[in-house]
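Before I ask anything, here is the structure I am working with.
For this view, one protein chain was removed and the others were kept in their places.
Which chain is which? They are A and B, in the order written, and residues in each are numbered from 1.
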Amino acid sequence: MDYSALAFNEILVRLEADSVAVVTINRAAERNSFSRGLVNELIRIFELVDKDDNIRVVILTADPTAPAFCAGADLSDGWKAPTLHNIQSATDHRDSGGRVAMAIYNCRKITISAVNGHAAGAGVTALQLPFDFRFVWSGAKITLPFVRRGVVLESLASLLLPRLIGLSRAKALLLTGATVQPDSPYMQGLYHDVLPTREEVFPASLIFAKELAANTSQVSIAYTKGLLHHPGKSIEETHLLESRALAETSKSRDAEELTRAFFERRRPNLTDTVSNNTSEWYPWWTVVDVKSRL
Amino acid sequence: MDYSALAFNEILVRLEADSVAVVTINRAAERNSFSRGLVNELIRIFELVDKDDNIRVVILTADPTAPAFCAGADLSDGWKAPTLHNIQSATDHRDSGGRVAMAIYNCRKITISAVNGHAAGAGVTALQLPFDFRFVWSGAKITLPFVRRGVVLESLASLLLPRLIGLSRAKALLLTGATVQPDSPYMQGLYHDVLPTREEVFPASLIFAKELAANTSQVSIAYTKGLLHHPGKSIEETHLLESRALAETSKSRDAEELTRAFFERRRPNLTDTVSNNTSEWYPWWTVVDVKSRL
Partner (left out) sequence: MDYSALAFNEILVRLEADSVAVVTINRAAERNSFSRGLVNELIRIFELVDKDDNIRVVILTADPTAPAFCAGADLSDGWKAPTLHNIQSATDHRDSGGRVAMAIYNCRKITISAVNGHAAGAGVTALQLPFDFRFVWSGAKITLPFVRRGVVLESLASLLLPRLIGLSRAKALLLTGATVQPDSPYMQGLYHDVLPTREEVFPASLIFAKELAANTSQVSIAYTKGLLHHPGKSIEETHLLESRALAETSKSRDAEELTRAFFERRRPNLTDTVSNNTSEWYPWWTVVDVKSRL
C-alpha cells in the first residue's frame, strides 16, 4: 500500500524498512490536540495497518519539538469544542477517543506509543493505553484531568487502565486528575521504557520495533493479542481457546522457519501473514459493531 | 444534615470546612476492634454521606494514640465473639465486614482511609480495601490472618485485593497470613501515601481531601467511580457506557465552570450535585439487594 498517496492532513505516515510503520501527529501549532480530523485519520490509519500484511509494527509519535505529544482535547473553546459540541442524542453519541482506542486496541499488529512530550486527557487515554507498548520521556507531564473538568474518563480507560496497572493505581490517576511524571509510583508498570530526553524516545522505540518485526511471527502476534484481549471467562475456557490456537499455529511455515533460524543463529525469513495464515476459527470472539446510527 | 445530632457511640463524625466529612473510630479502649455496633454505625454513616450533597470527600480514621487503627474482630472470646457468634443459617448469614465494605465501595463520594495505626483482619479488608485512597503510617503492622485462624477472607477482599494490586500480591498476603508493613513488596501500589509518624497520617489525608473537594466535580466523581466499578464486560460495552456518561456530563454547569476557572486560574464555584445532576440513566448497572432475610 502506498501510504504517501493518502491525503492525510493531521498525521504523517511513513514506512521504515523492516515492516515498521510510523505515524506522526502533525499538529504542532495546536499542541497536537485531539481534533475531529485527527480522530478520523487515526482510525483510518490503524484500520489500514491492521489489514496490511507488509506491516508488522506500528509506532505513533509526535515531533519532539512540539509543545506536547498530545495536549488532549483543545480547551480553548471549552469542552464543547472538540468532540462534544454537537451531541444530538445521548444514546447515539460515540466518544471520539473511544473510537480511536478501539481501532488501536483491535489492530492485530504490534502497536507502540512513543510519548516524546507532555500528554493530557485523550493524549493519555486514547493515545497511550490501547497500545501494546508505551515509551516515554522522563520529563513528560502526564494528566488525566477529567474530574477537574466536570466530565468523565473516556477512550476505554475505565476498562484498560485497571487491567494494565491495577485498580489502586488507576484510581490514584483518575480520581485526582493530578499531573504526574513517569517516575510516579502511580504509573509503575505502565511504561515499557523511560528515556532521559524527548529526542531519544522515538529512536529507542524504532530499534525495539525493528527487532520485533524481524524476529516475531505476524500470525503468532495476532493470536497472542487475541488470547490476551479475549482470554475466556474461566480457566477451562481459556484452556480450550489456547489449545485450539496452538493447534492452528503449530504447523505453520513461520514456526518451522523460526525454530530453524534459532538453531542456525540467523535472521529468519518470515512469510506467513494475517491475511493468508489465520484459520477460519480466528477471530473466535464476537465482533460487535457499536457505531452510532447517526 | 446535622451529624452531631445523630446518636453514634462507636464513631465520631464531624464536618470540616470544604465539604469534607471525618469519621473517627471511637473504641480506643477496645483497640478499635470491629464490633457489631461499629459495623452498624459505619454502614449508616457511609449511606448518609453517599446521599448528602454537602459532602464531597469522606475520611475514615482513628485516634492516633489508640493501640491500633483497628485490631480486627475482637478475639478475646474467640472468633465466635464479634460477628459469628450467632449464625443461625449458613445461607442467610451476611458477613458484617462485607456489609460495611459494600456501603463504602458504593458511596458515590471520594473515600479515604487514614490508617494511623496497626490493622488486622477486617481492619484491613473492610476498613481499607473498599476505599478510593489509603494513607498509612510507615510503622503500621498490617495482617490478614484468616488462614491462621481457621476462617476465610471476607469483606469483599476476594474480589477487591486482586483487582487493586494483582493476584500474585493478593495471594502473598492472604495465603500466608503474614504481618507486613507498608514498605513490603507484597503491598506495592496499595497505599496512596506512607507517612513517617502516626500523627501525620490524618493531616496529610485532610489536605489531600480538601484540595480534591475544592477542585473536582461531585457528579464527575460519581460517574467515574461508576465506570471504574462497572466498566462493561467488553471494550465495546465500555465504549457505549463511557460515550453515554460523557454525553450526560458534557453540558453541565460544573464542566463549564471548571474549564473557565482553569483558564482564569481561580478556585471554581461548584454547584452541581449528585442529587440534582445525574441523569435518569445513572446508575446503569443493576443494583442488587443481598440483605439477609433473617
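In this text, contacts are C-beta pairs under 8 Å (C-beta built on N, C-alpha and C of every residue); 3 or more make two chains touch, one makes a residue touch a chain.
Remember, predicted model here, so these are calculated numbers, not experimental data.
Visitor: Which residue from B:L156, B:I235 or B:L258 sits in contact with the chain not drawn here?
Guide: B:L156
Visitor: Any idea which of A:A62, A:I87, A:A114 or A:I165 touches the chain not displayed?
Guide: Residue touching the absent chain, from the options given: A:I165.
Visitor: Quick one: say which of A:N40, A:S138 or A:T238 touches the chain that got left out.
Guide: The one listed residue touching the chain not shown is A:T238.
Visitor: Go through chain B and note every residue touching the omitted chain.
Guide: 75, 78-80, 84, 87, 89-91, 93-95, 98-99, 101-102, 105-106, 146-160, 162, 165-172, 174-177, 185, 188, 229, 288, 290
Visitor: In terms of residues, what is the contact footprint of the unshown chain on chain A?
Guide: 110, 132-133, 160, 163-166, 188-190, 192, 212, 215-217, 219-221, 223-225, 227-228, 231-232, 234-236, 238-260, 262-263, 272, 279, 281
Keep this in mind: only the chains that are shown with their structure count from here on.
Visitor: Angle of the rotation mapping chain A onto its copy chain B, from a C-alpha fit, rounded to a multiple of 5 degrees, please.
Guide: Copies differ by a rotation of 120 degrees.
Visitor: Counting only Cα atoms for the centres, state how far chain A is from chain B in Å.
Guide: It comes to 33 Å between the two C-alpha centres.
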